[in-house]
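What follows is a short report on a single structure.
The complex appears here minus one protein chain, its other protein chains still in place.
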Amino acid sequence: MSERQSVLRLDHVTMQFGGVVAVDDLSMEVGEGEIVALIGPNGAGKTTAFNAITGVYEPTNGQVSFLGAPVVRNHPQGKMKKQYKGSDAALYANEPVLRPTPDKLTALGMARTFQNIRLWKTQTVFDNVLIAKHMLKTSSFLSATLHANRAEEADQRAEVAALLEIARALATKPKLLMLDEPAAGMNPQETAELTAFIGRIRTEFGMTILLIEHHMDLVMDISDRIYVIDFGKLIAHGTPEVIQNDPRVIDAYLGVEEDA
Amino acid sequence: MGLWNTVLPYLLSGISVGGQYALIAVGYTMVYGILRLINFAHGDVFMVAGLMMVYFAAAMPLYAAIPLMIALTVLLGFTIERVAYKPLRTAPRMSVMISAIGVSYLLQNLALYITGGLNKNYPEIPWISDKITVFGATTTRVTVITPFLTVALVFALVFLINHTKIGMAMRAVSKDFETAELMGIRINSVISVTFVIGTFLAAVGSLLFFSNYPGIVPTSGAMPGLKAFVAAVFGGIGSIPGAVVGAFIIGISESIIKGLDTILITQGLIAEQVDFSTFSDAVTFVLLIVILVFKPTGLFGEKTTDKV
Partner (left out) sequence: MIDRKAQTRKNLISLAAVLVFLALVLVLDQTIKPTSKAYMLLTVLQKGSVYALAAVSMNLLNGFTGLFSLGHAGFMLIGAYTYAIFTIPSDARDTVYQYFDAAVRVSFPETLGGALGGFGTALGVLLAVLLAGAVAALFAYLIGLPVLRLKSDYLAIATLGFAEIIRAIFQWKKLGPITNGSNLLKNFARCSTFKLKLGETTVSLSTFVPVLIATLCIALIVLLVNSTYGRAFQAIRDDEVAAEAMGINLARHKMLSFCTSCFFAGVSGATMAMVLSIAQANNFKSAMTYEILLMVVLGGIGSISGSVIGALLFISASEWWLRGLDSGTFLGITAPTVFRNGFRLVVFSVIIMVVVLFFRKGIMGDRELPEALRKKTKRGEVSGNE
């Protein structure tokens, strides 16, 4: 992966809620054009990691870099830099603590879907995609208001809301597409179609994709590399073949056998 | 005249008004704690309690009028909840709030119809309306009694909430509505009890509040109601001690602002009236916005996080 250009990079990202450490010192990297999966048992902290990457949460510690530049960063020391003197002050002097909101990260080229699908329910299929393009529009408030020639509602129903969420995310013209359990609730047939669809997004748009998924068929089928986390910690990393045979992954998913 | 002597009457009346607001504020904070609803009609229930007292006192002796007024006010609070809020239990929060505004509108218009919009004189209640002198300031006895009565009632309420079965149910419902329901708590009776307690305190509050004022008009409840709600937000909504502290702070600030011109002039700090008293209502909202901006959950409120 070192020869690929890095699209997303996490350095020691920790996400703490009170006493609960949901993501613990997670470091990972996604290179250009790769499909990388983030897997782990329920409650392992996958979605929390997504939220920390996309700016929904402010990480307790660590740094997220996007397209080679740090976009989210939090060092506890950085917050106290005014009180720091000497070498520590110099270390953080030029590095303000960033708190980018999700919309700014989306503007940089990150787009995501949600595990609990969050479409705008009163809006039509067409409008859902159209609103996602709102960010890219350059006309002013007044001229947009006076621009009367616009489309009427598309009278069609979403058969698969997950696909619509992906379409909506793609409408923001992202450089990194983050999918949070796109196959949730799908049957094997639909999952196979989704797998093919994600593959096409990669080949046709050259899209870099980070994926959270429970359907192992899908994950093993299309991922170039896989990160496995459990209790917020990274426990394994590698190609699908390596992961499938990793005893720690098997333990995490199946539980440690009593007599093992 | 010394600063103390000038400020004292305003401070006393502030503490008294604060105590009256506290009695209303507790009703707001309890309802909000359980239903997440700003019960806009609460201030109007308070006004109706005052009006009932006016009519009952004219028809019967006070020892009958006061209990009857309290009982009917409680019944009114109970009925409002059953008729206007209960059917909307699953509706969006905005609908319930609108229903509350509708009830407030209805109560005000009813009062307008019955009174003909005329100012009704509140009956003089012997003993508590008597004039007395405290630290050299002349005031009515009710002014002095109010804070003590308020604190006593609130202590009783806190005891009820912390040490009885129904209190435990109330705490459970305000923590997590759905889970409490699943655990077999009868939500509707808990909510009714909450309204009964809230309106009882408002009825007592109206007795104390209107004794100090010349009369009642249909809109008399709106401003005290809003201020009491602000007091509840100020103290951290859902917290009873918070509501009481907030109410005293707001009552005192309001009273001091009313007298600020006089205080500053007697102290020789300003030469002529600046007319601060115009802002006696507004200061409440200034306090509200300041607290919401700097500590959105109020003085004693708990922090909540949204799950994504």
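For reference, chains read A and B in written order, and residue numbers begin at 1 within each chain.
Following the convention adopted for this analysis, a residue touches a chain if its C-beta (ideal position, glycine included) is under 8 Å from a C-beta of that chain, and two chains touch if they have at least 3 such contacts.
All figures in this text were calculated on a predicted structure; none of them were measured in a lab.
Residue A:111 is the one among A:111, A:166 or A:211 that touches the chain missing from this view. Contact with the chain not shown here comes from a single listed residue; of A:47, A:128 or A:191, that residue is A:128.
Across B:8, B:62, B:112 or B:299, the residue that sits in touch with the chain not pictured is B:112.
Listed residues B:6, B:99 or B:239: the one in touch with the omitted chain is B:99. Seen from chain B, the chain kept out of the figure touches residues 36, 38, 83-84, 87-88, 91, 93-95, 97-99, 101-106, 108-110, 112-114, 116-117, 219, 222, 226, 229-230, 233, 273-275, 278-279, 281-282, 284-286, 288-289, 292-293, 296, 308. Not every partner is drawn; the one left out touches chain A at residues 54, 56, 101-104, 106-107, 111-112, 114, 116-125, 127-128, 130-137, 141, 144-158, 161, 164, 168-169, 171-172.
The criterion applied here is as follows: only the chains that are shown with their structure count from here on.
The distance from the centre of chain A to the centre of chain B, each centre being the mean of the chain's C-alpha atoms, comes to 49 Å.
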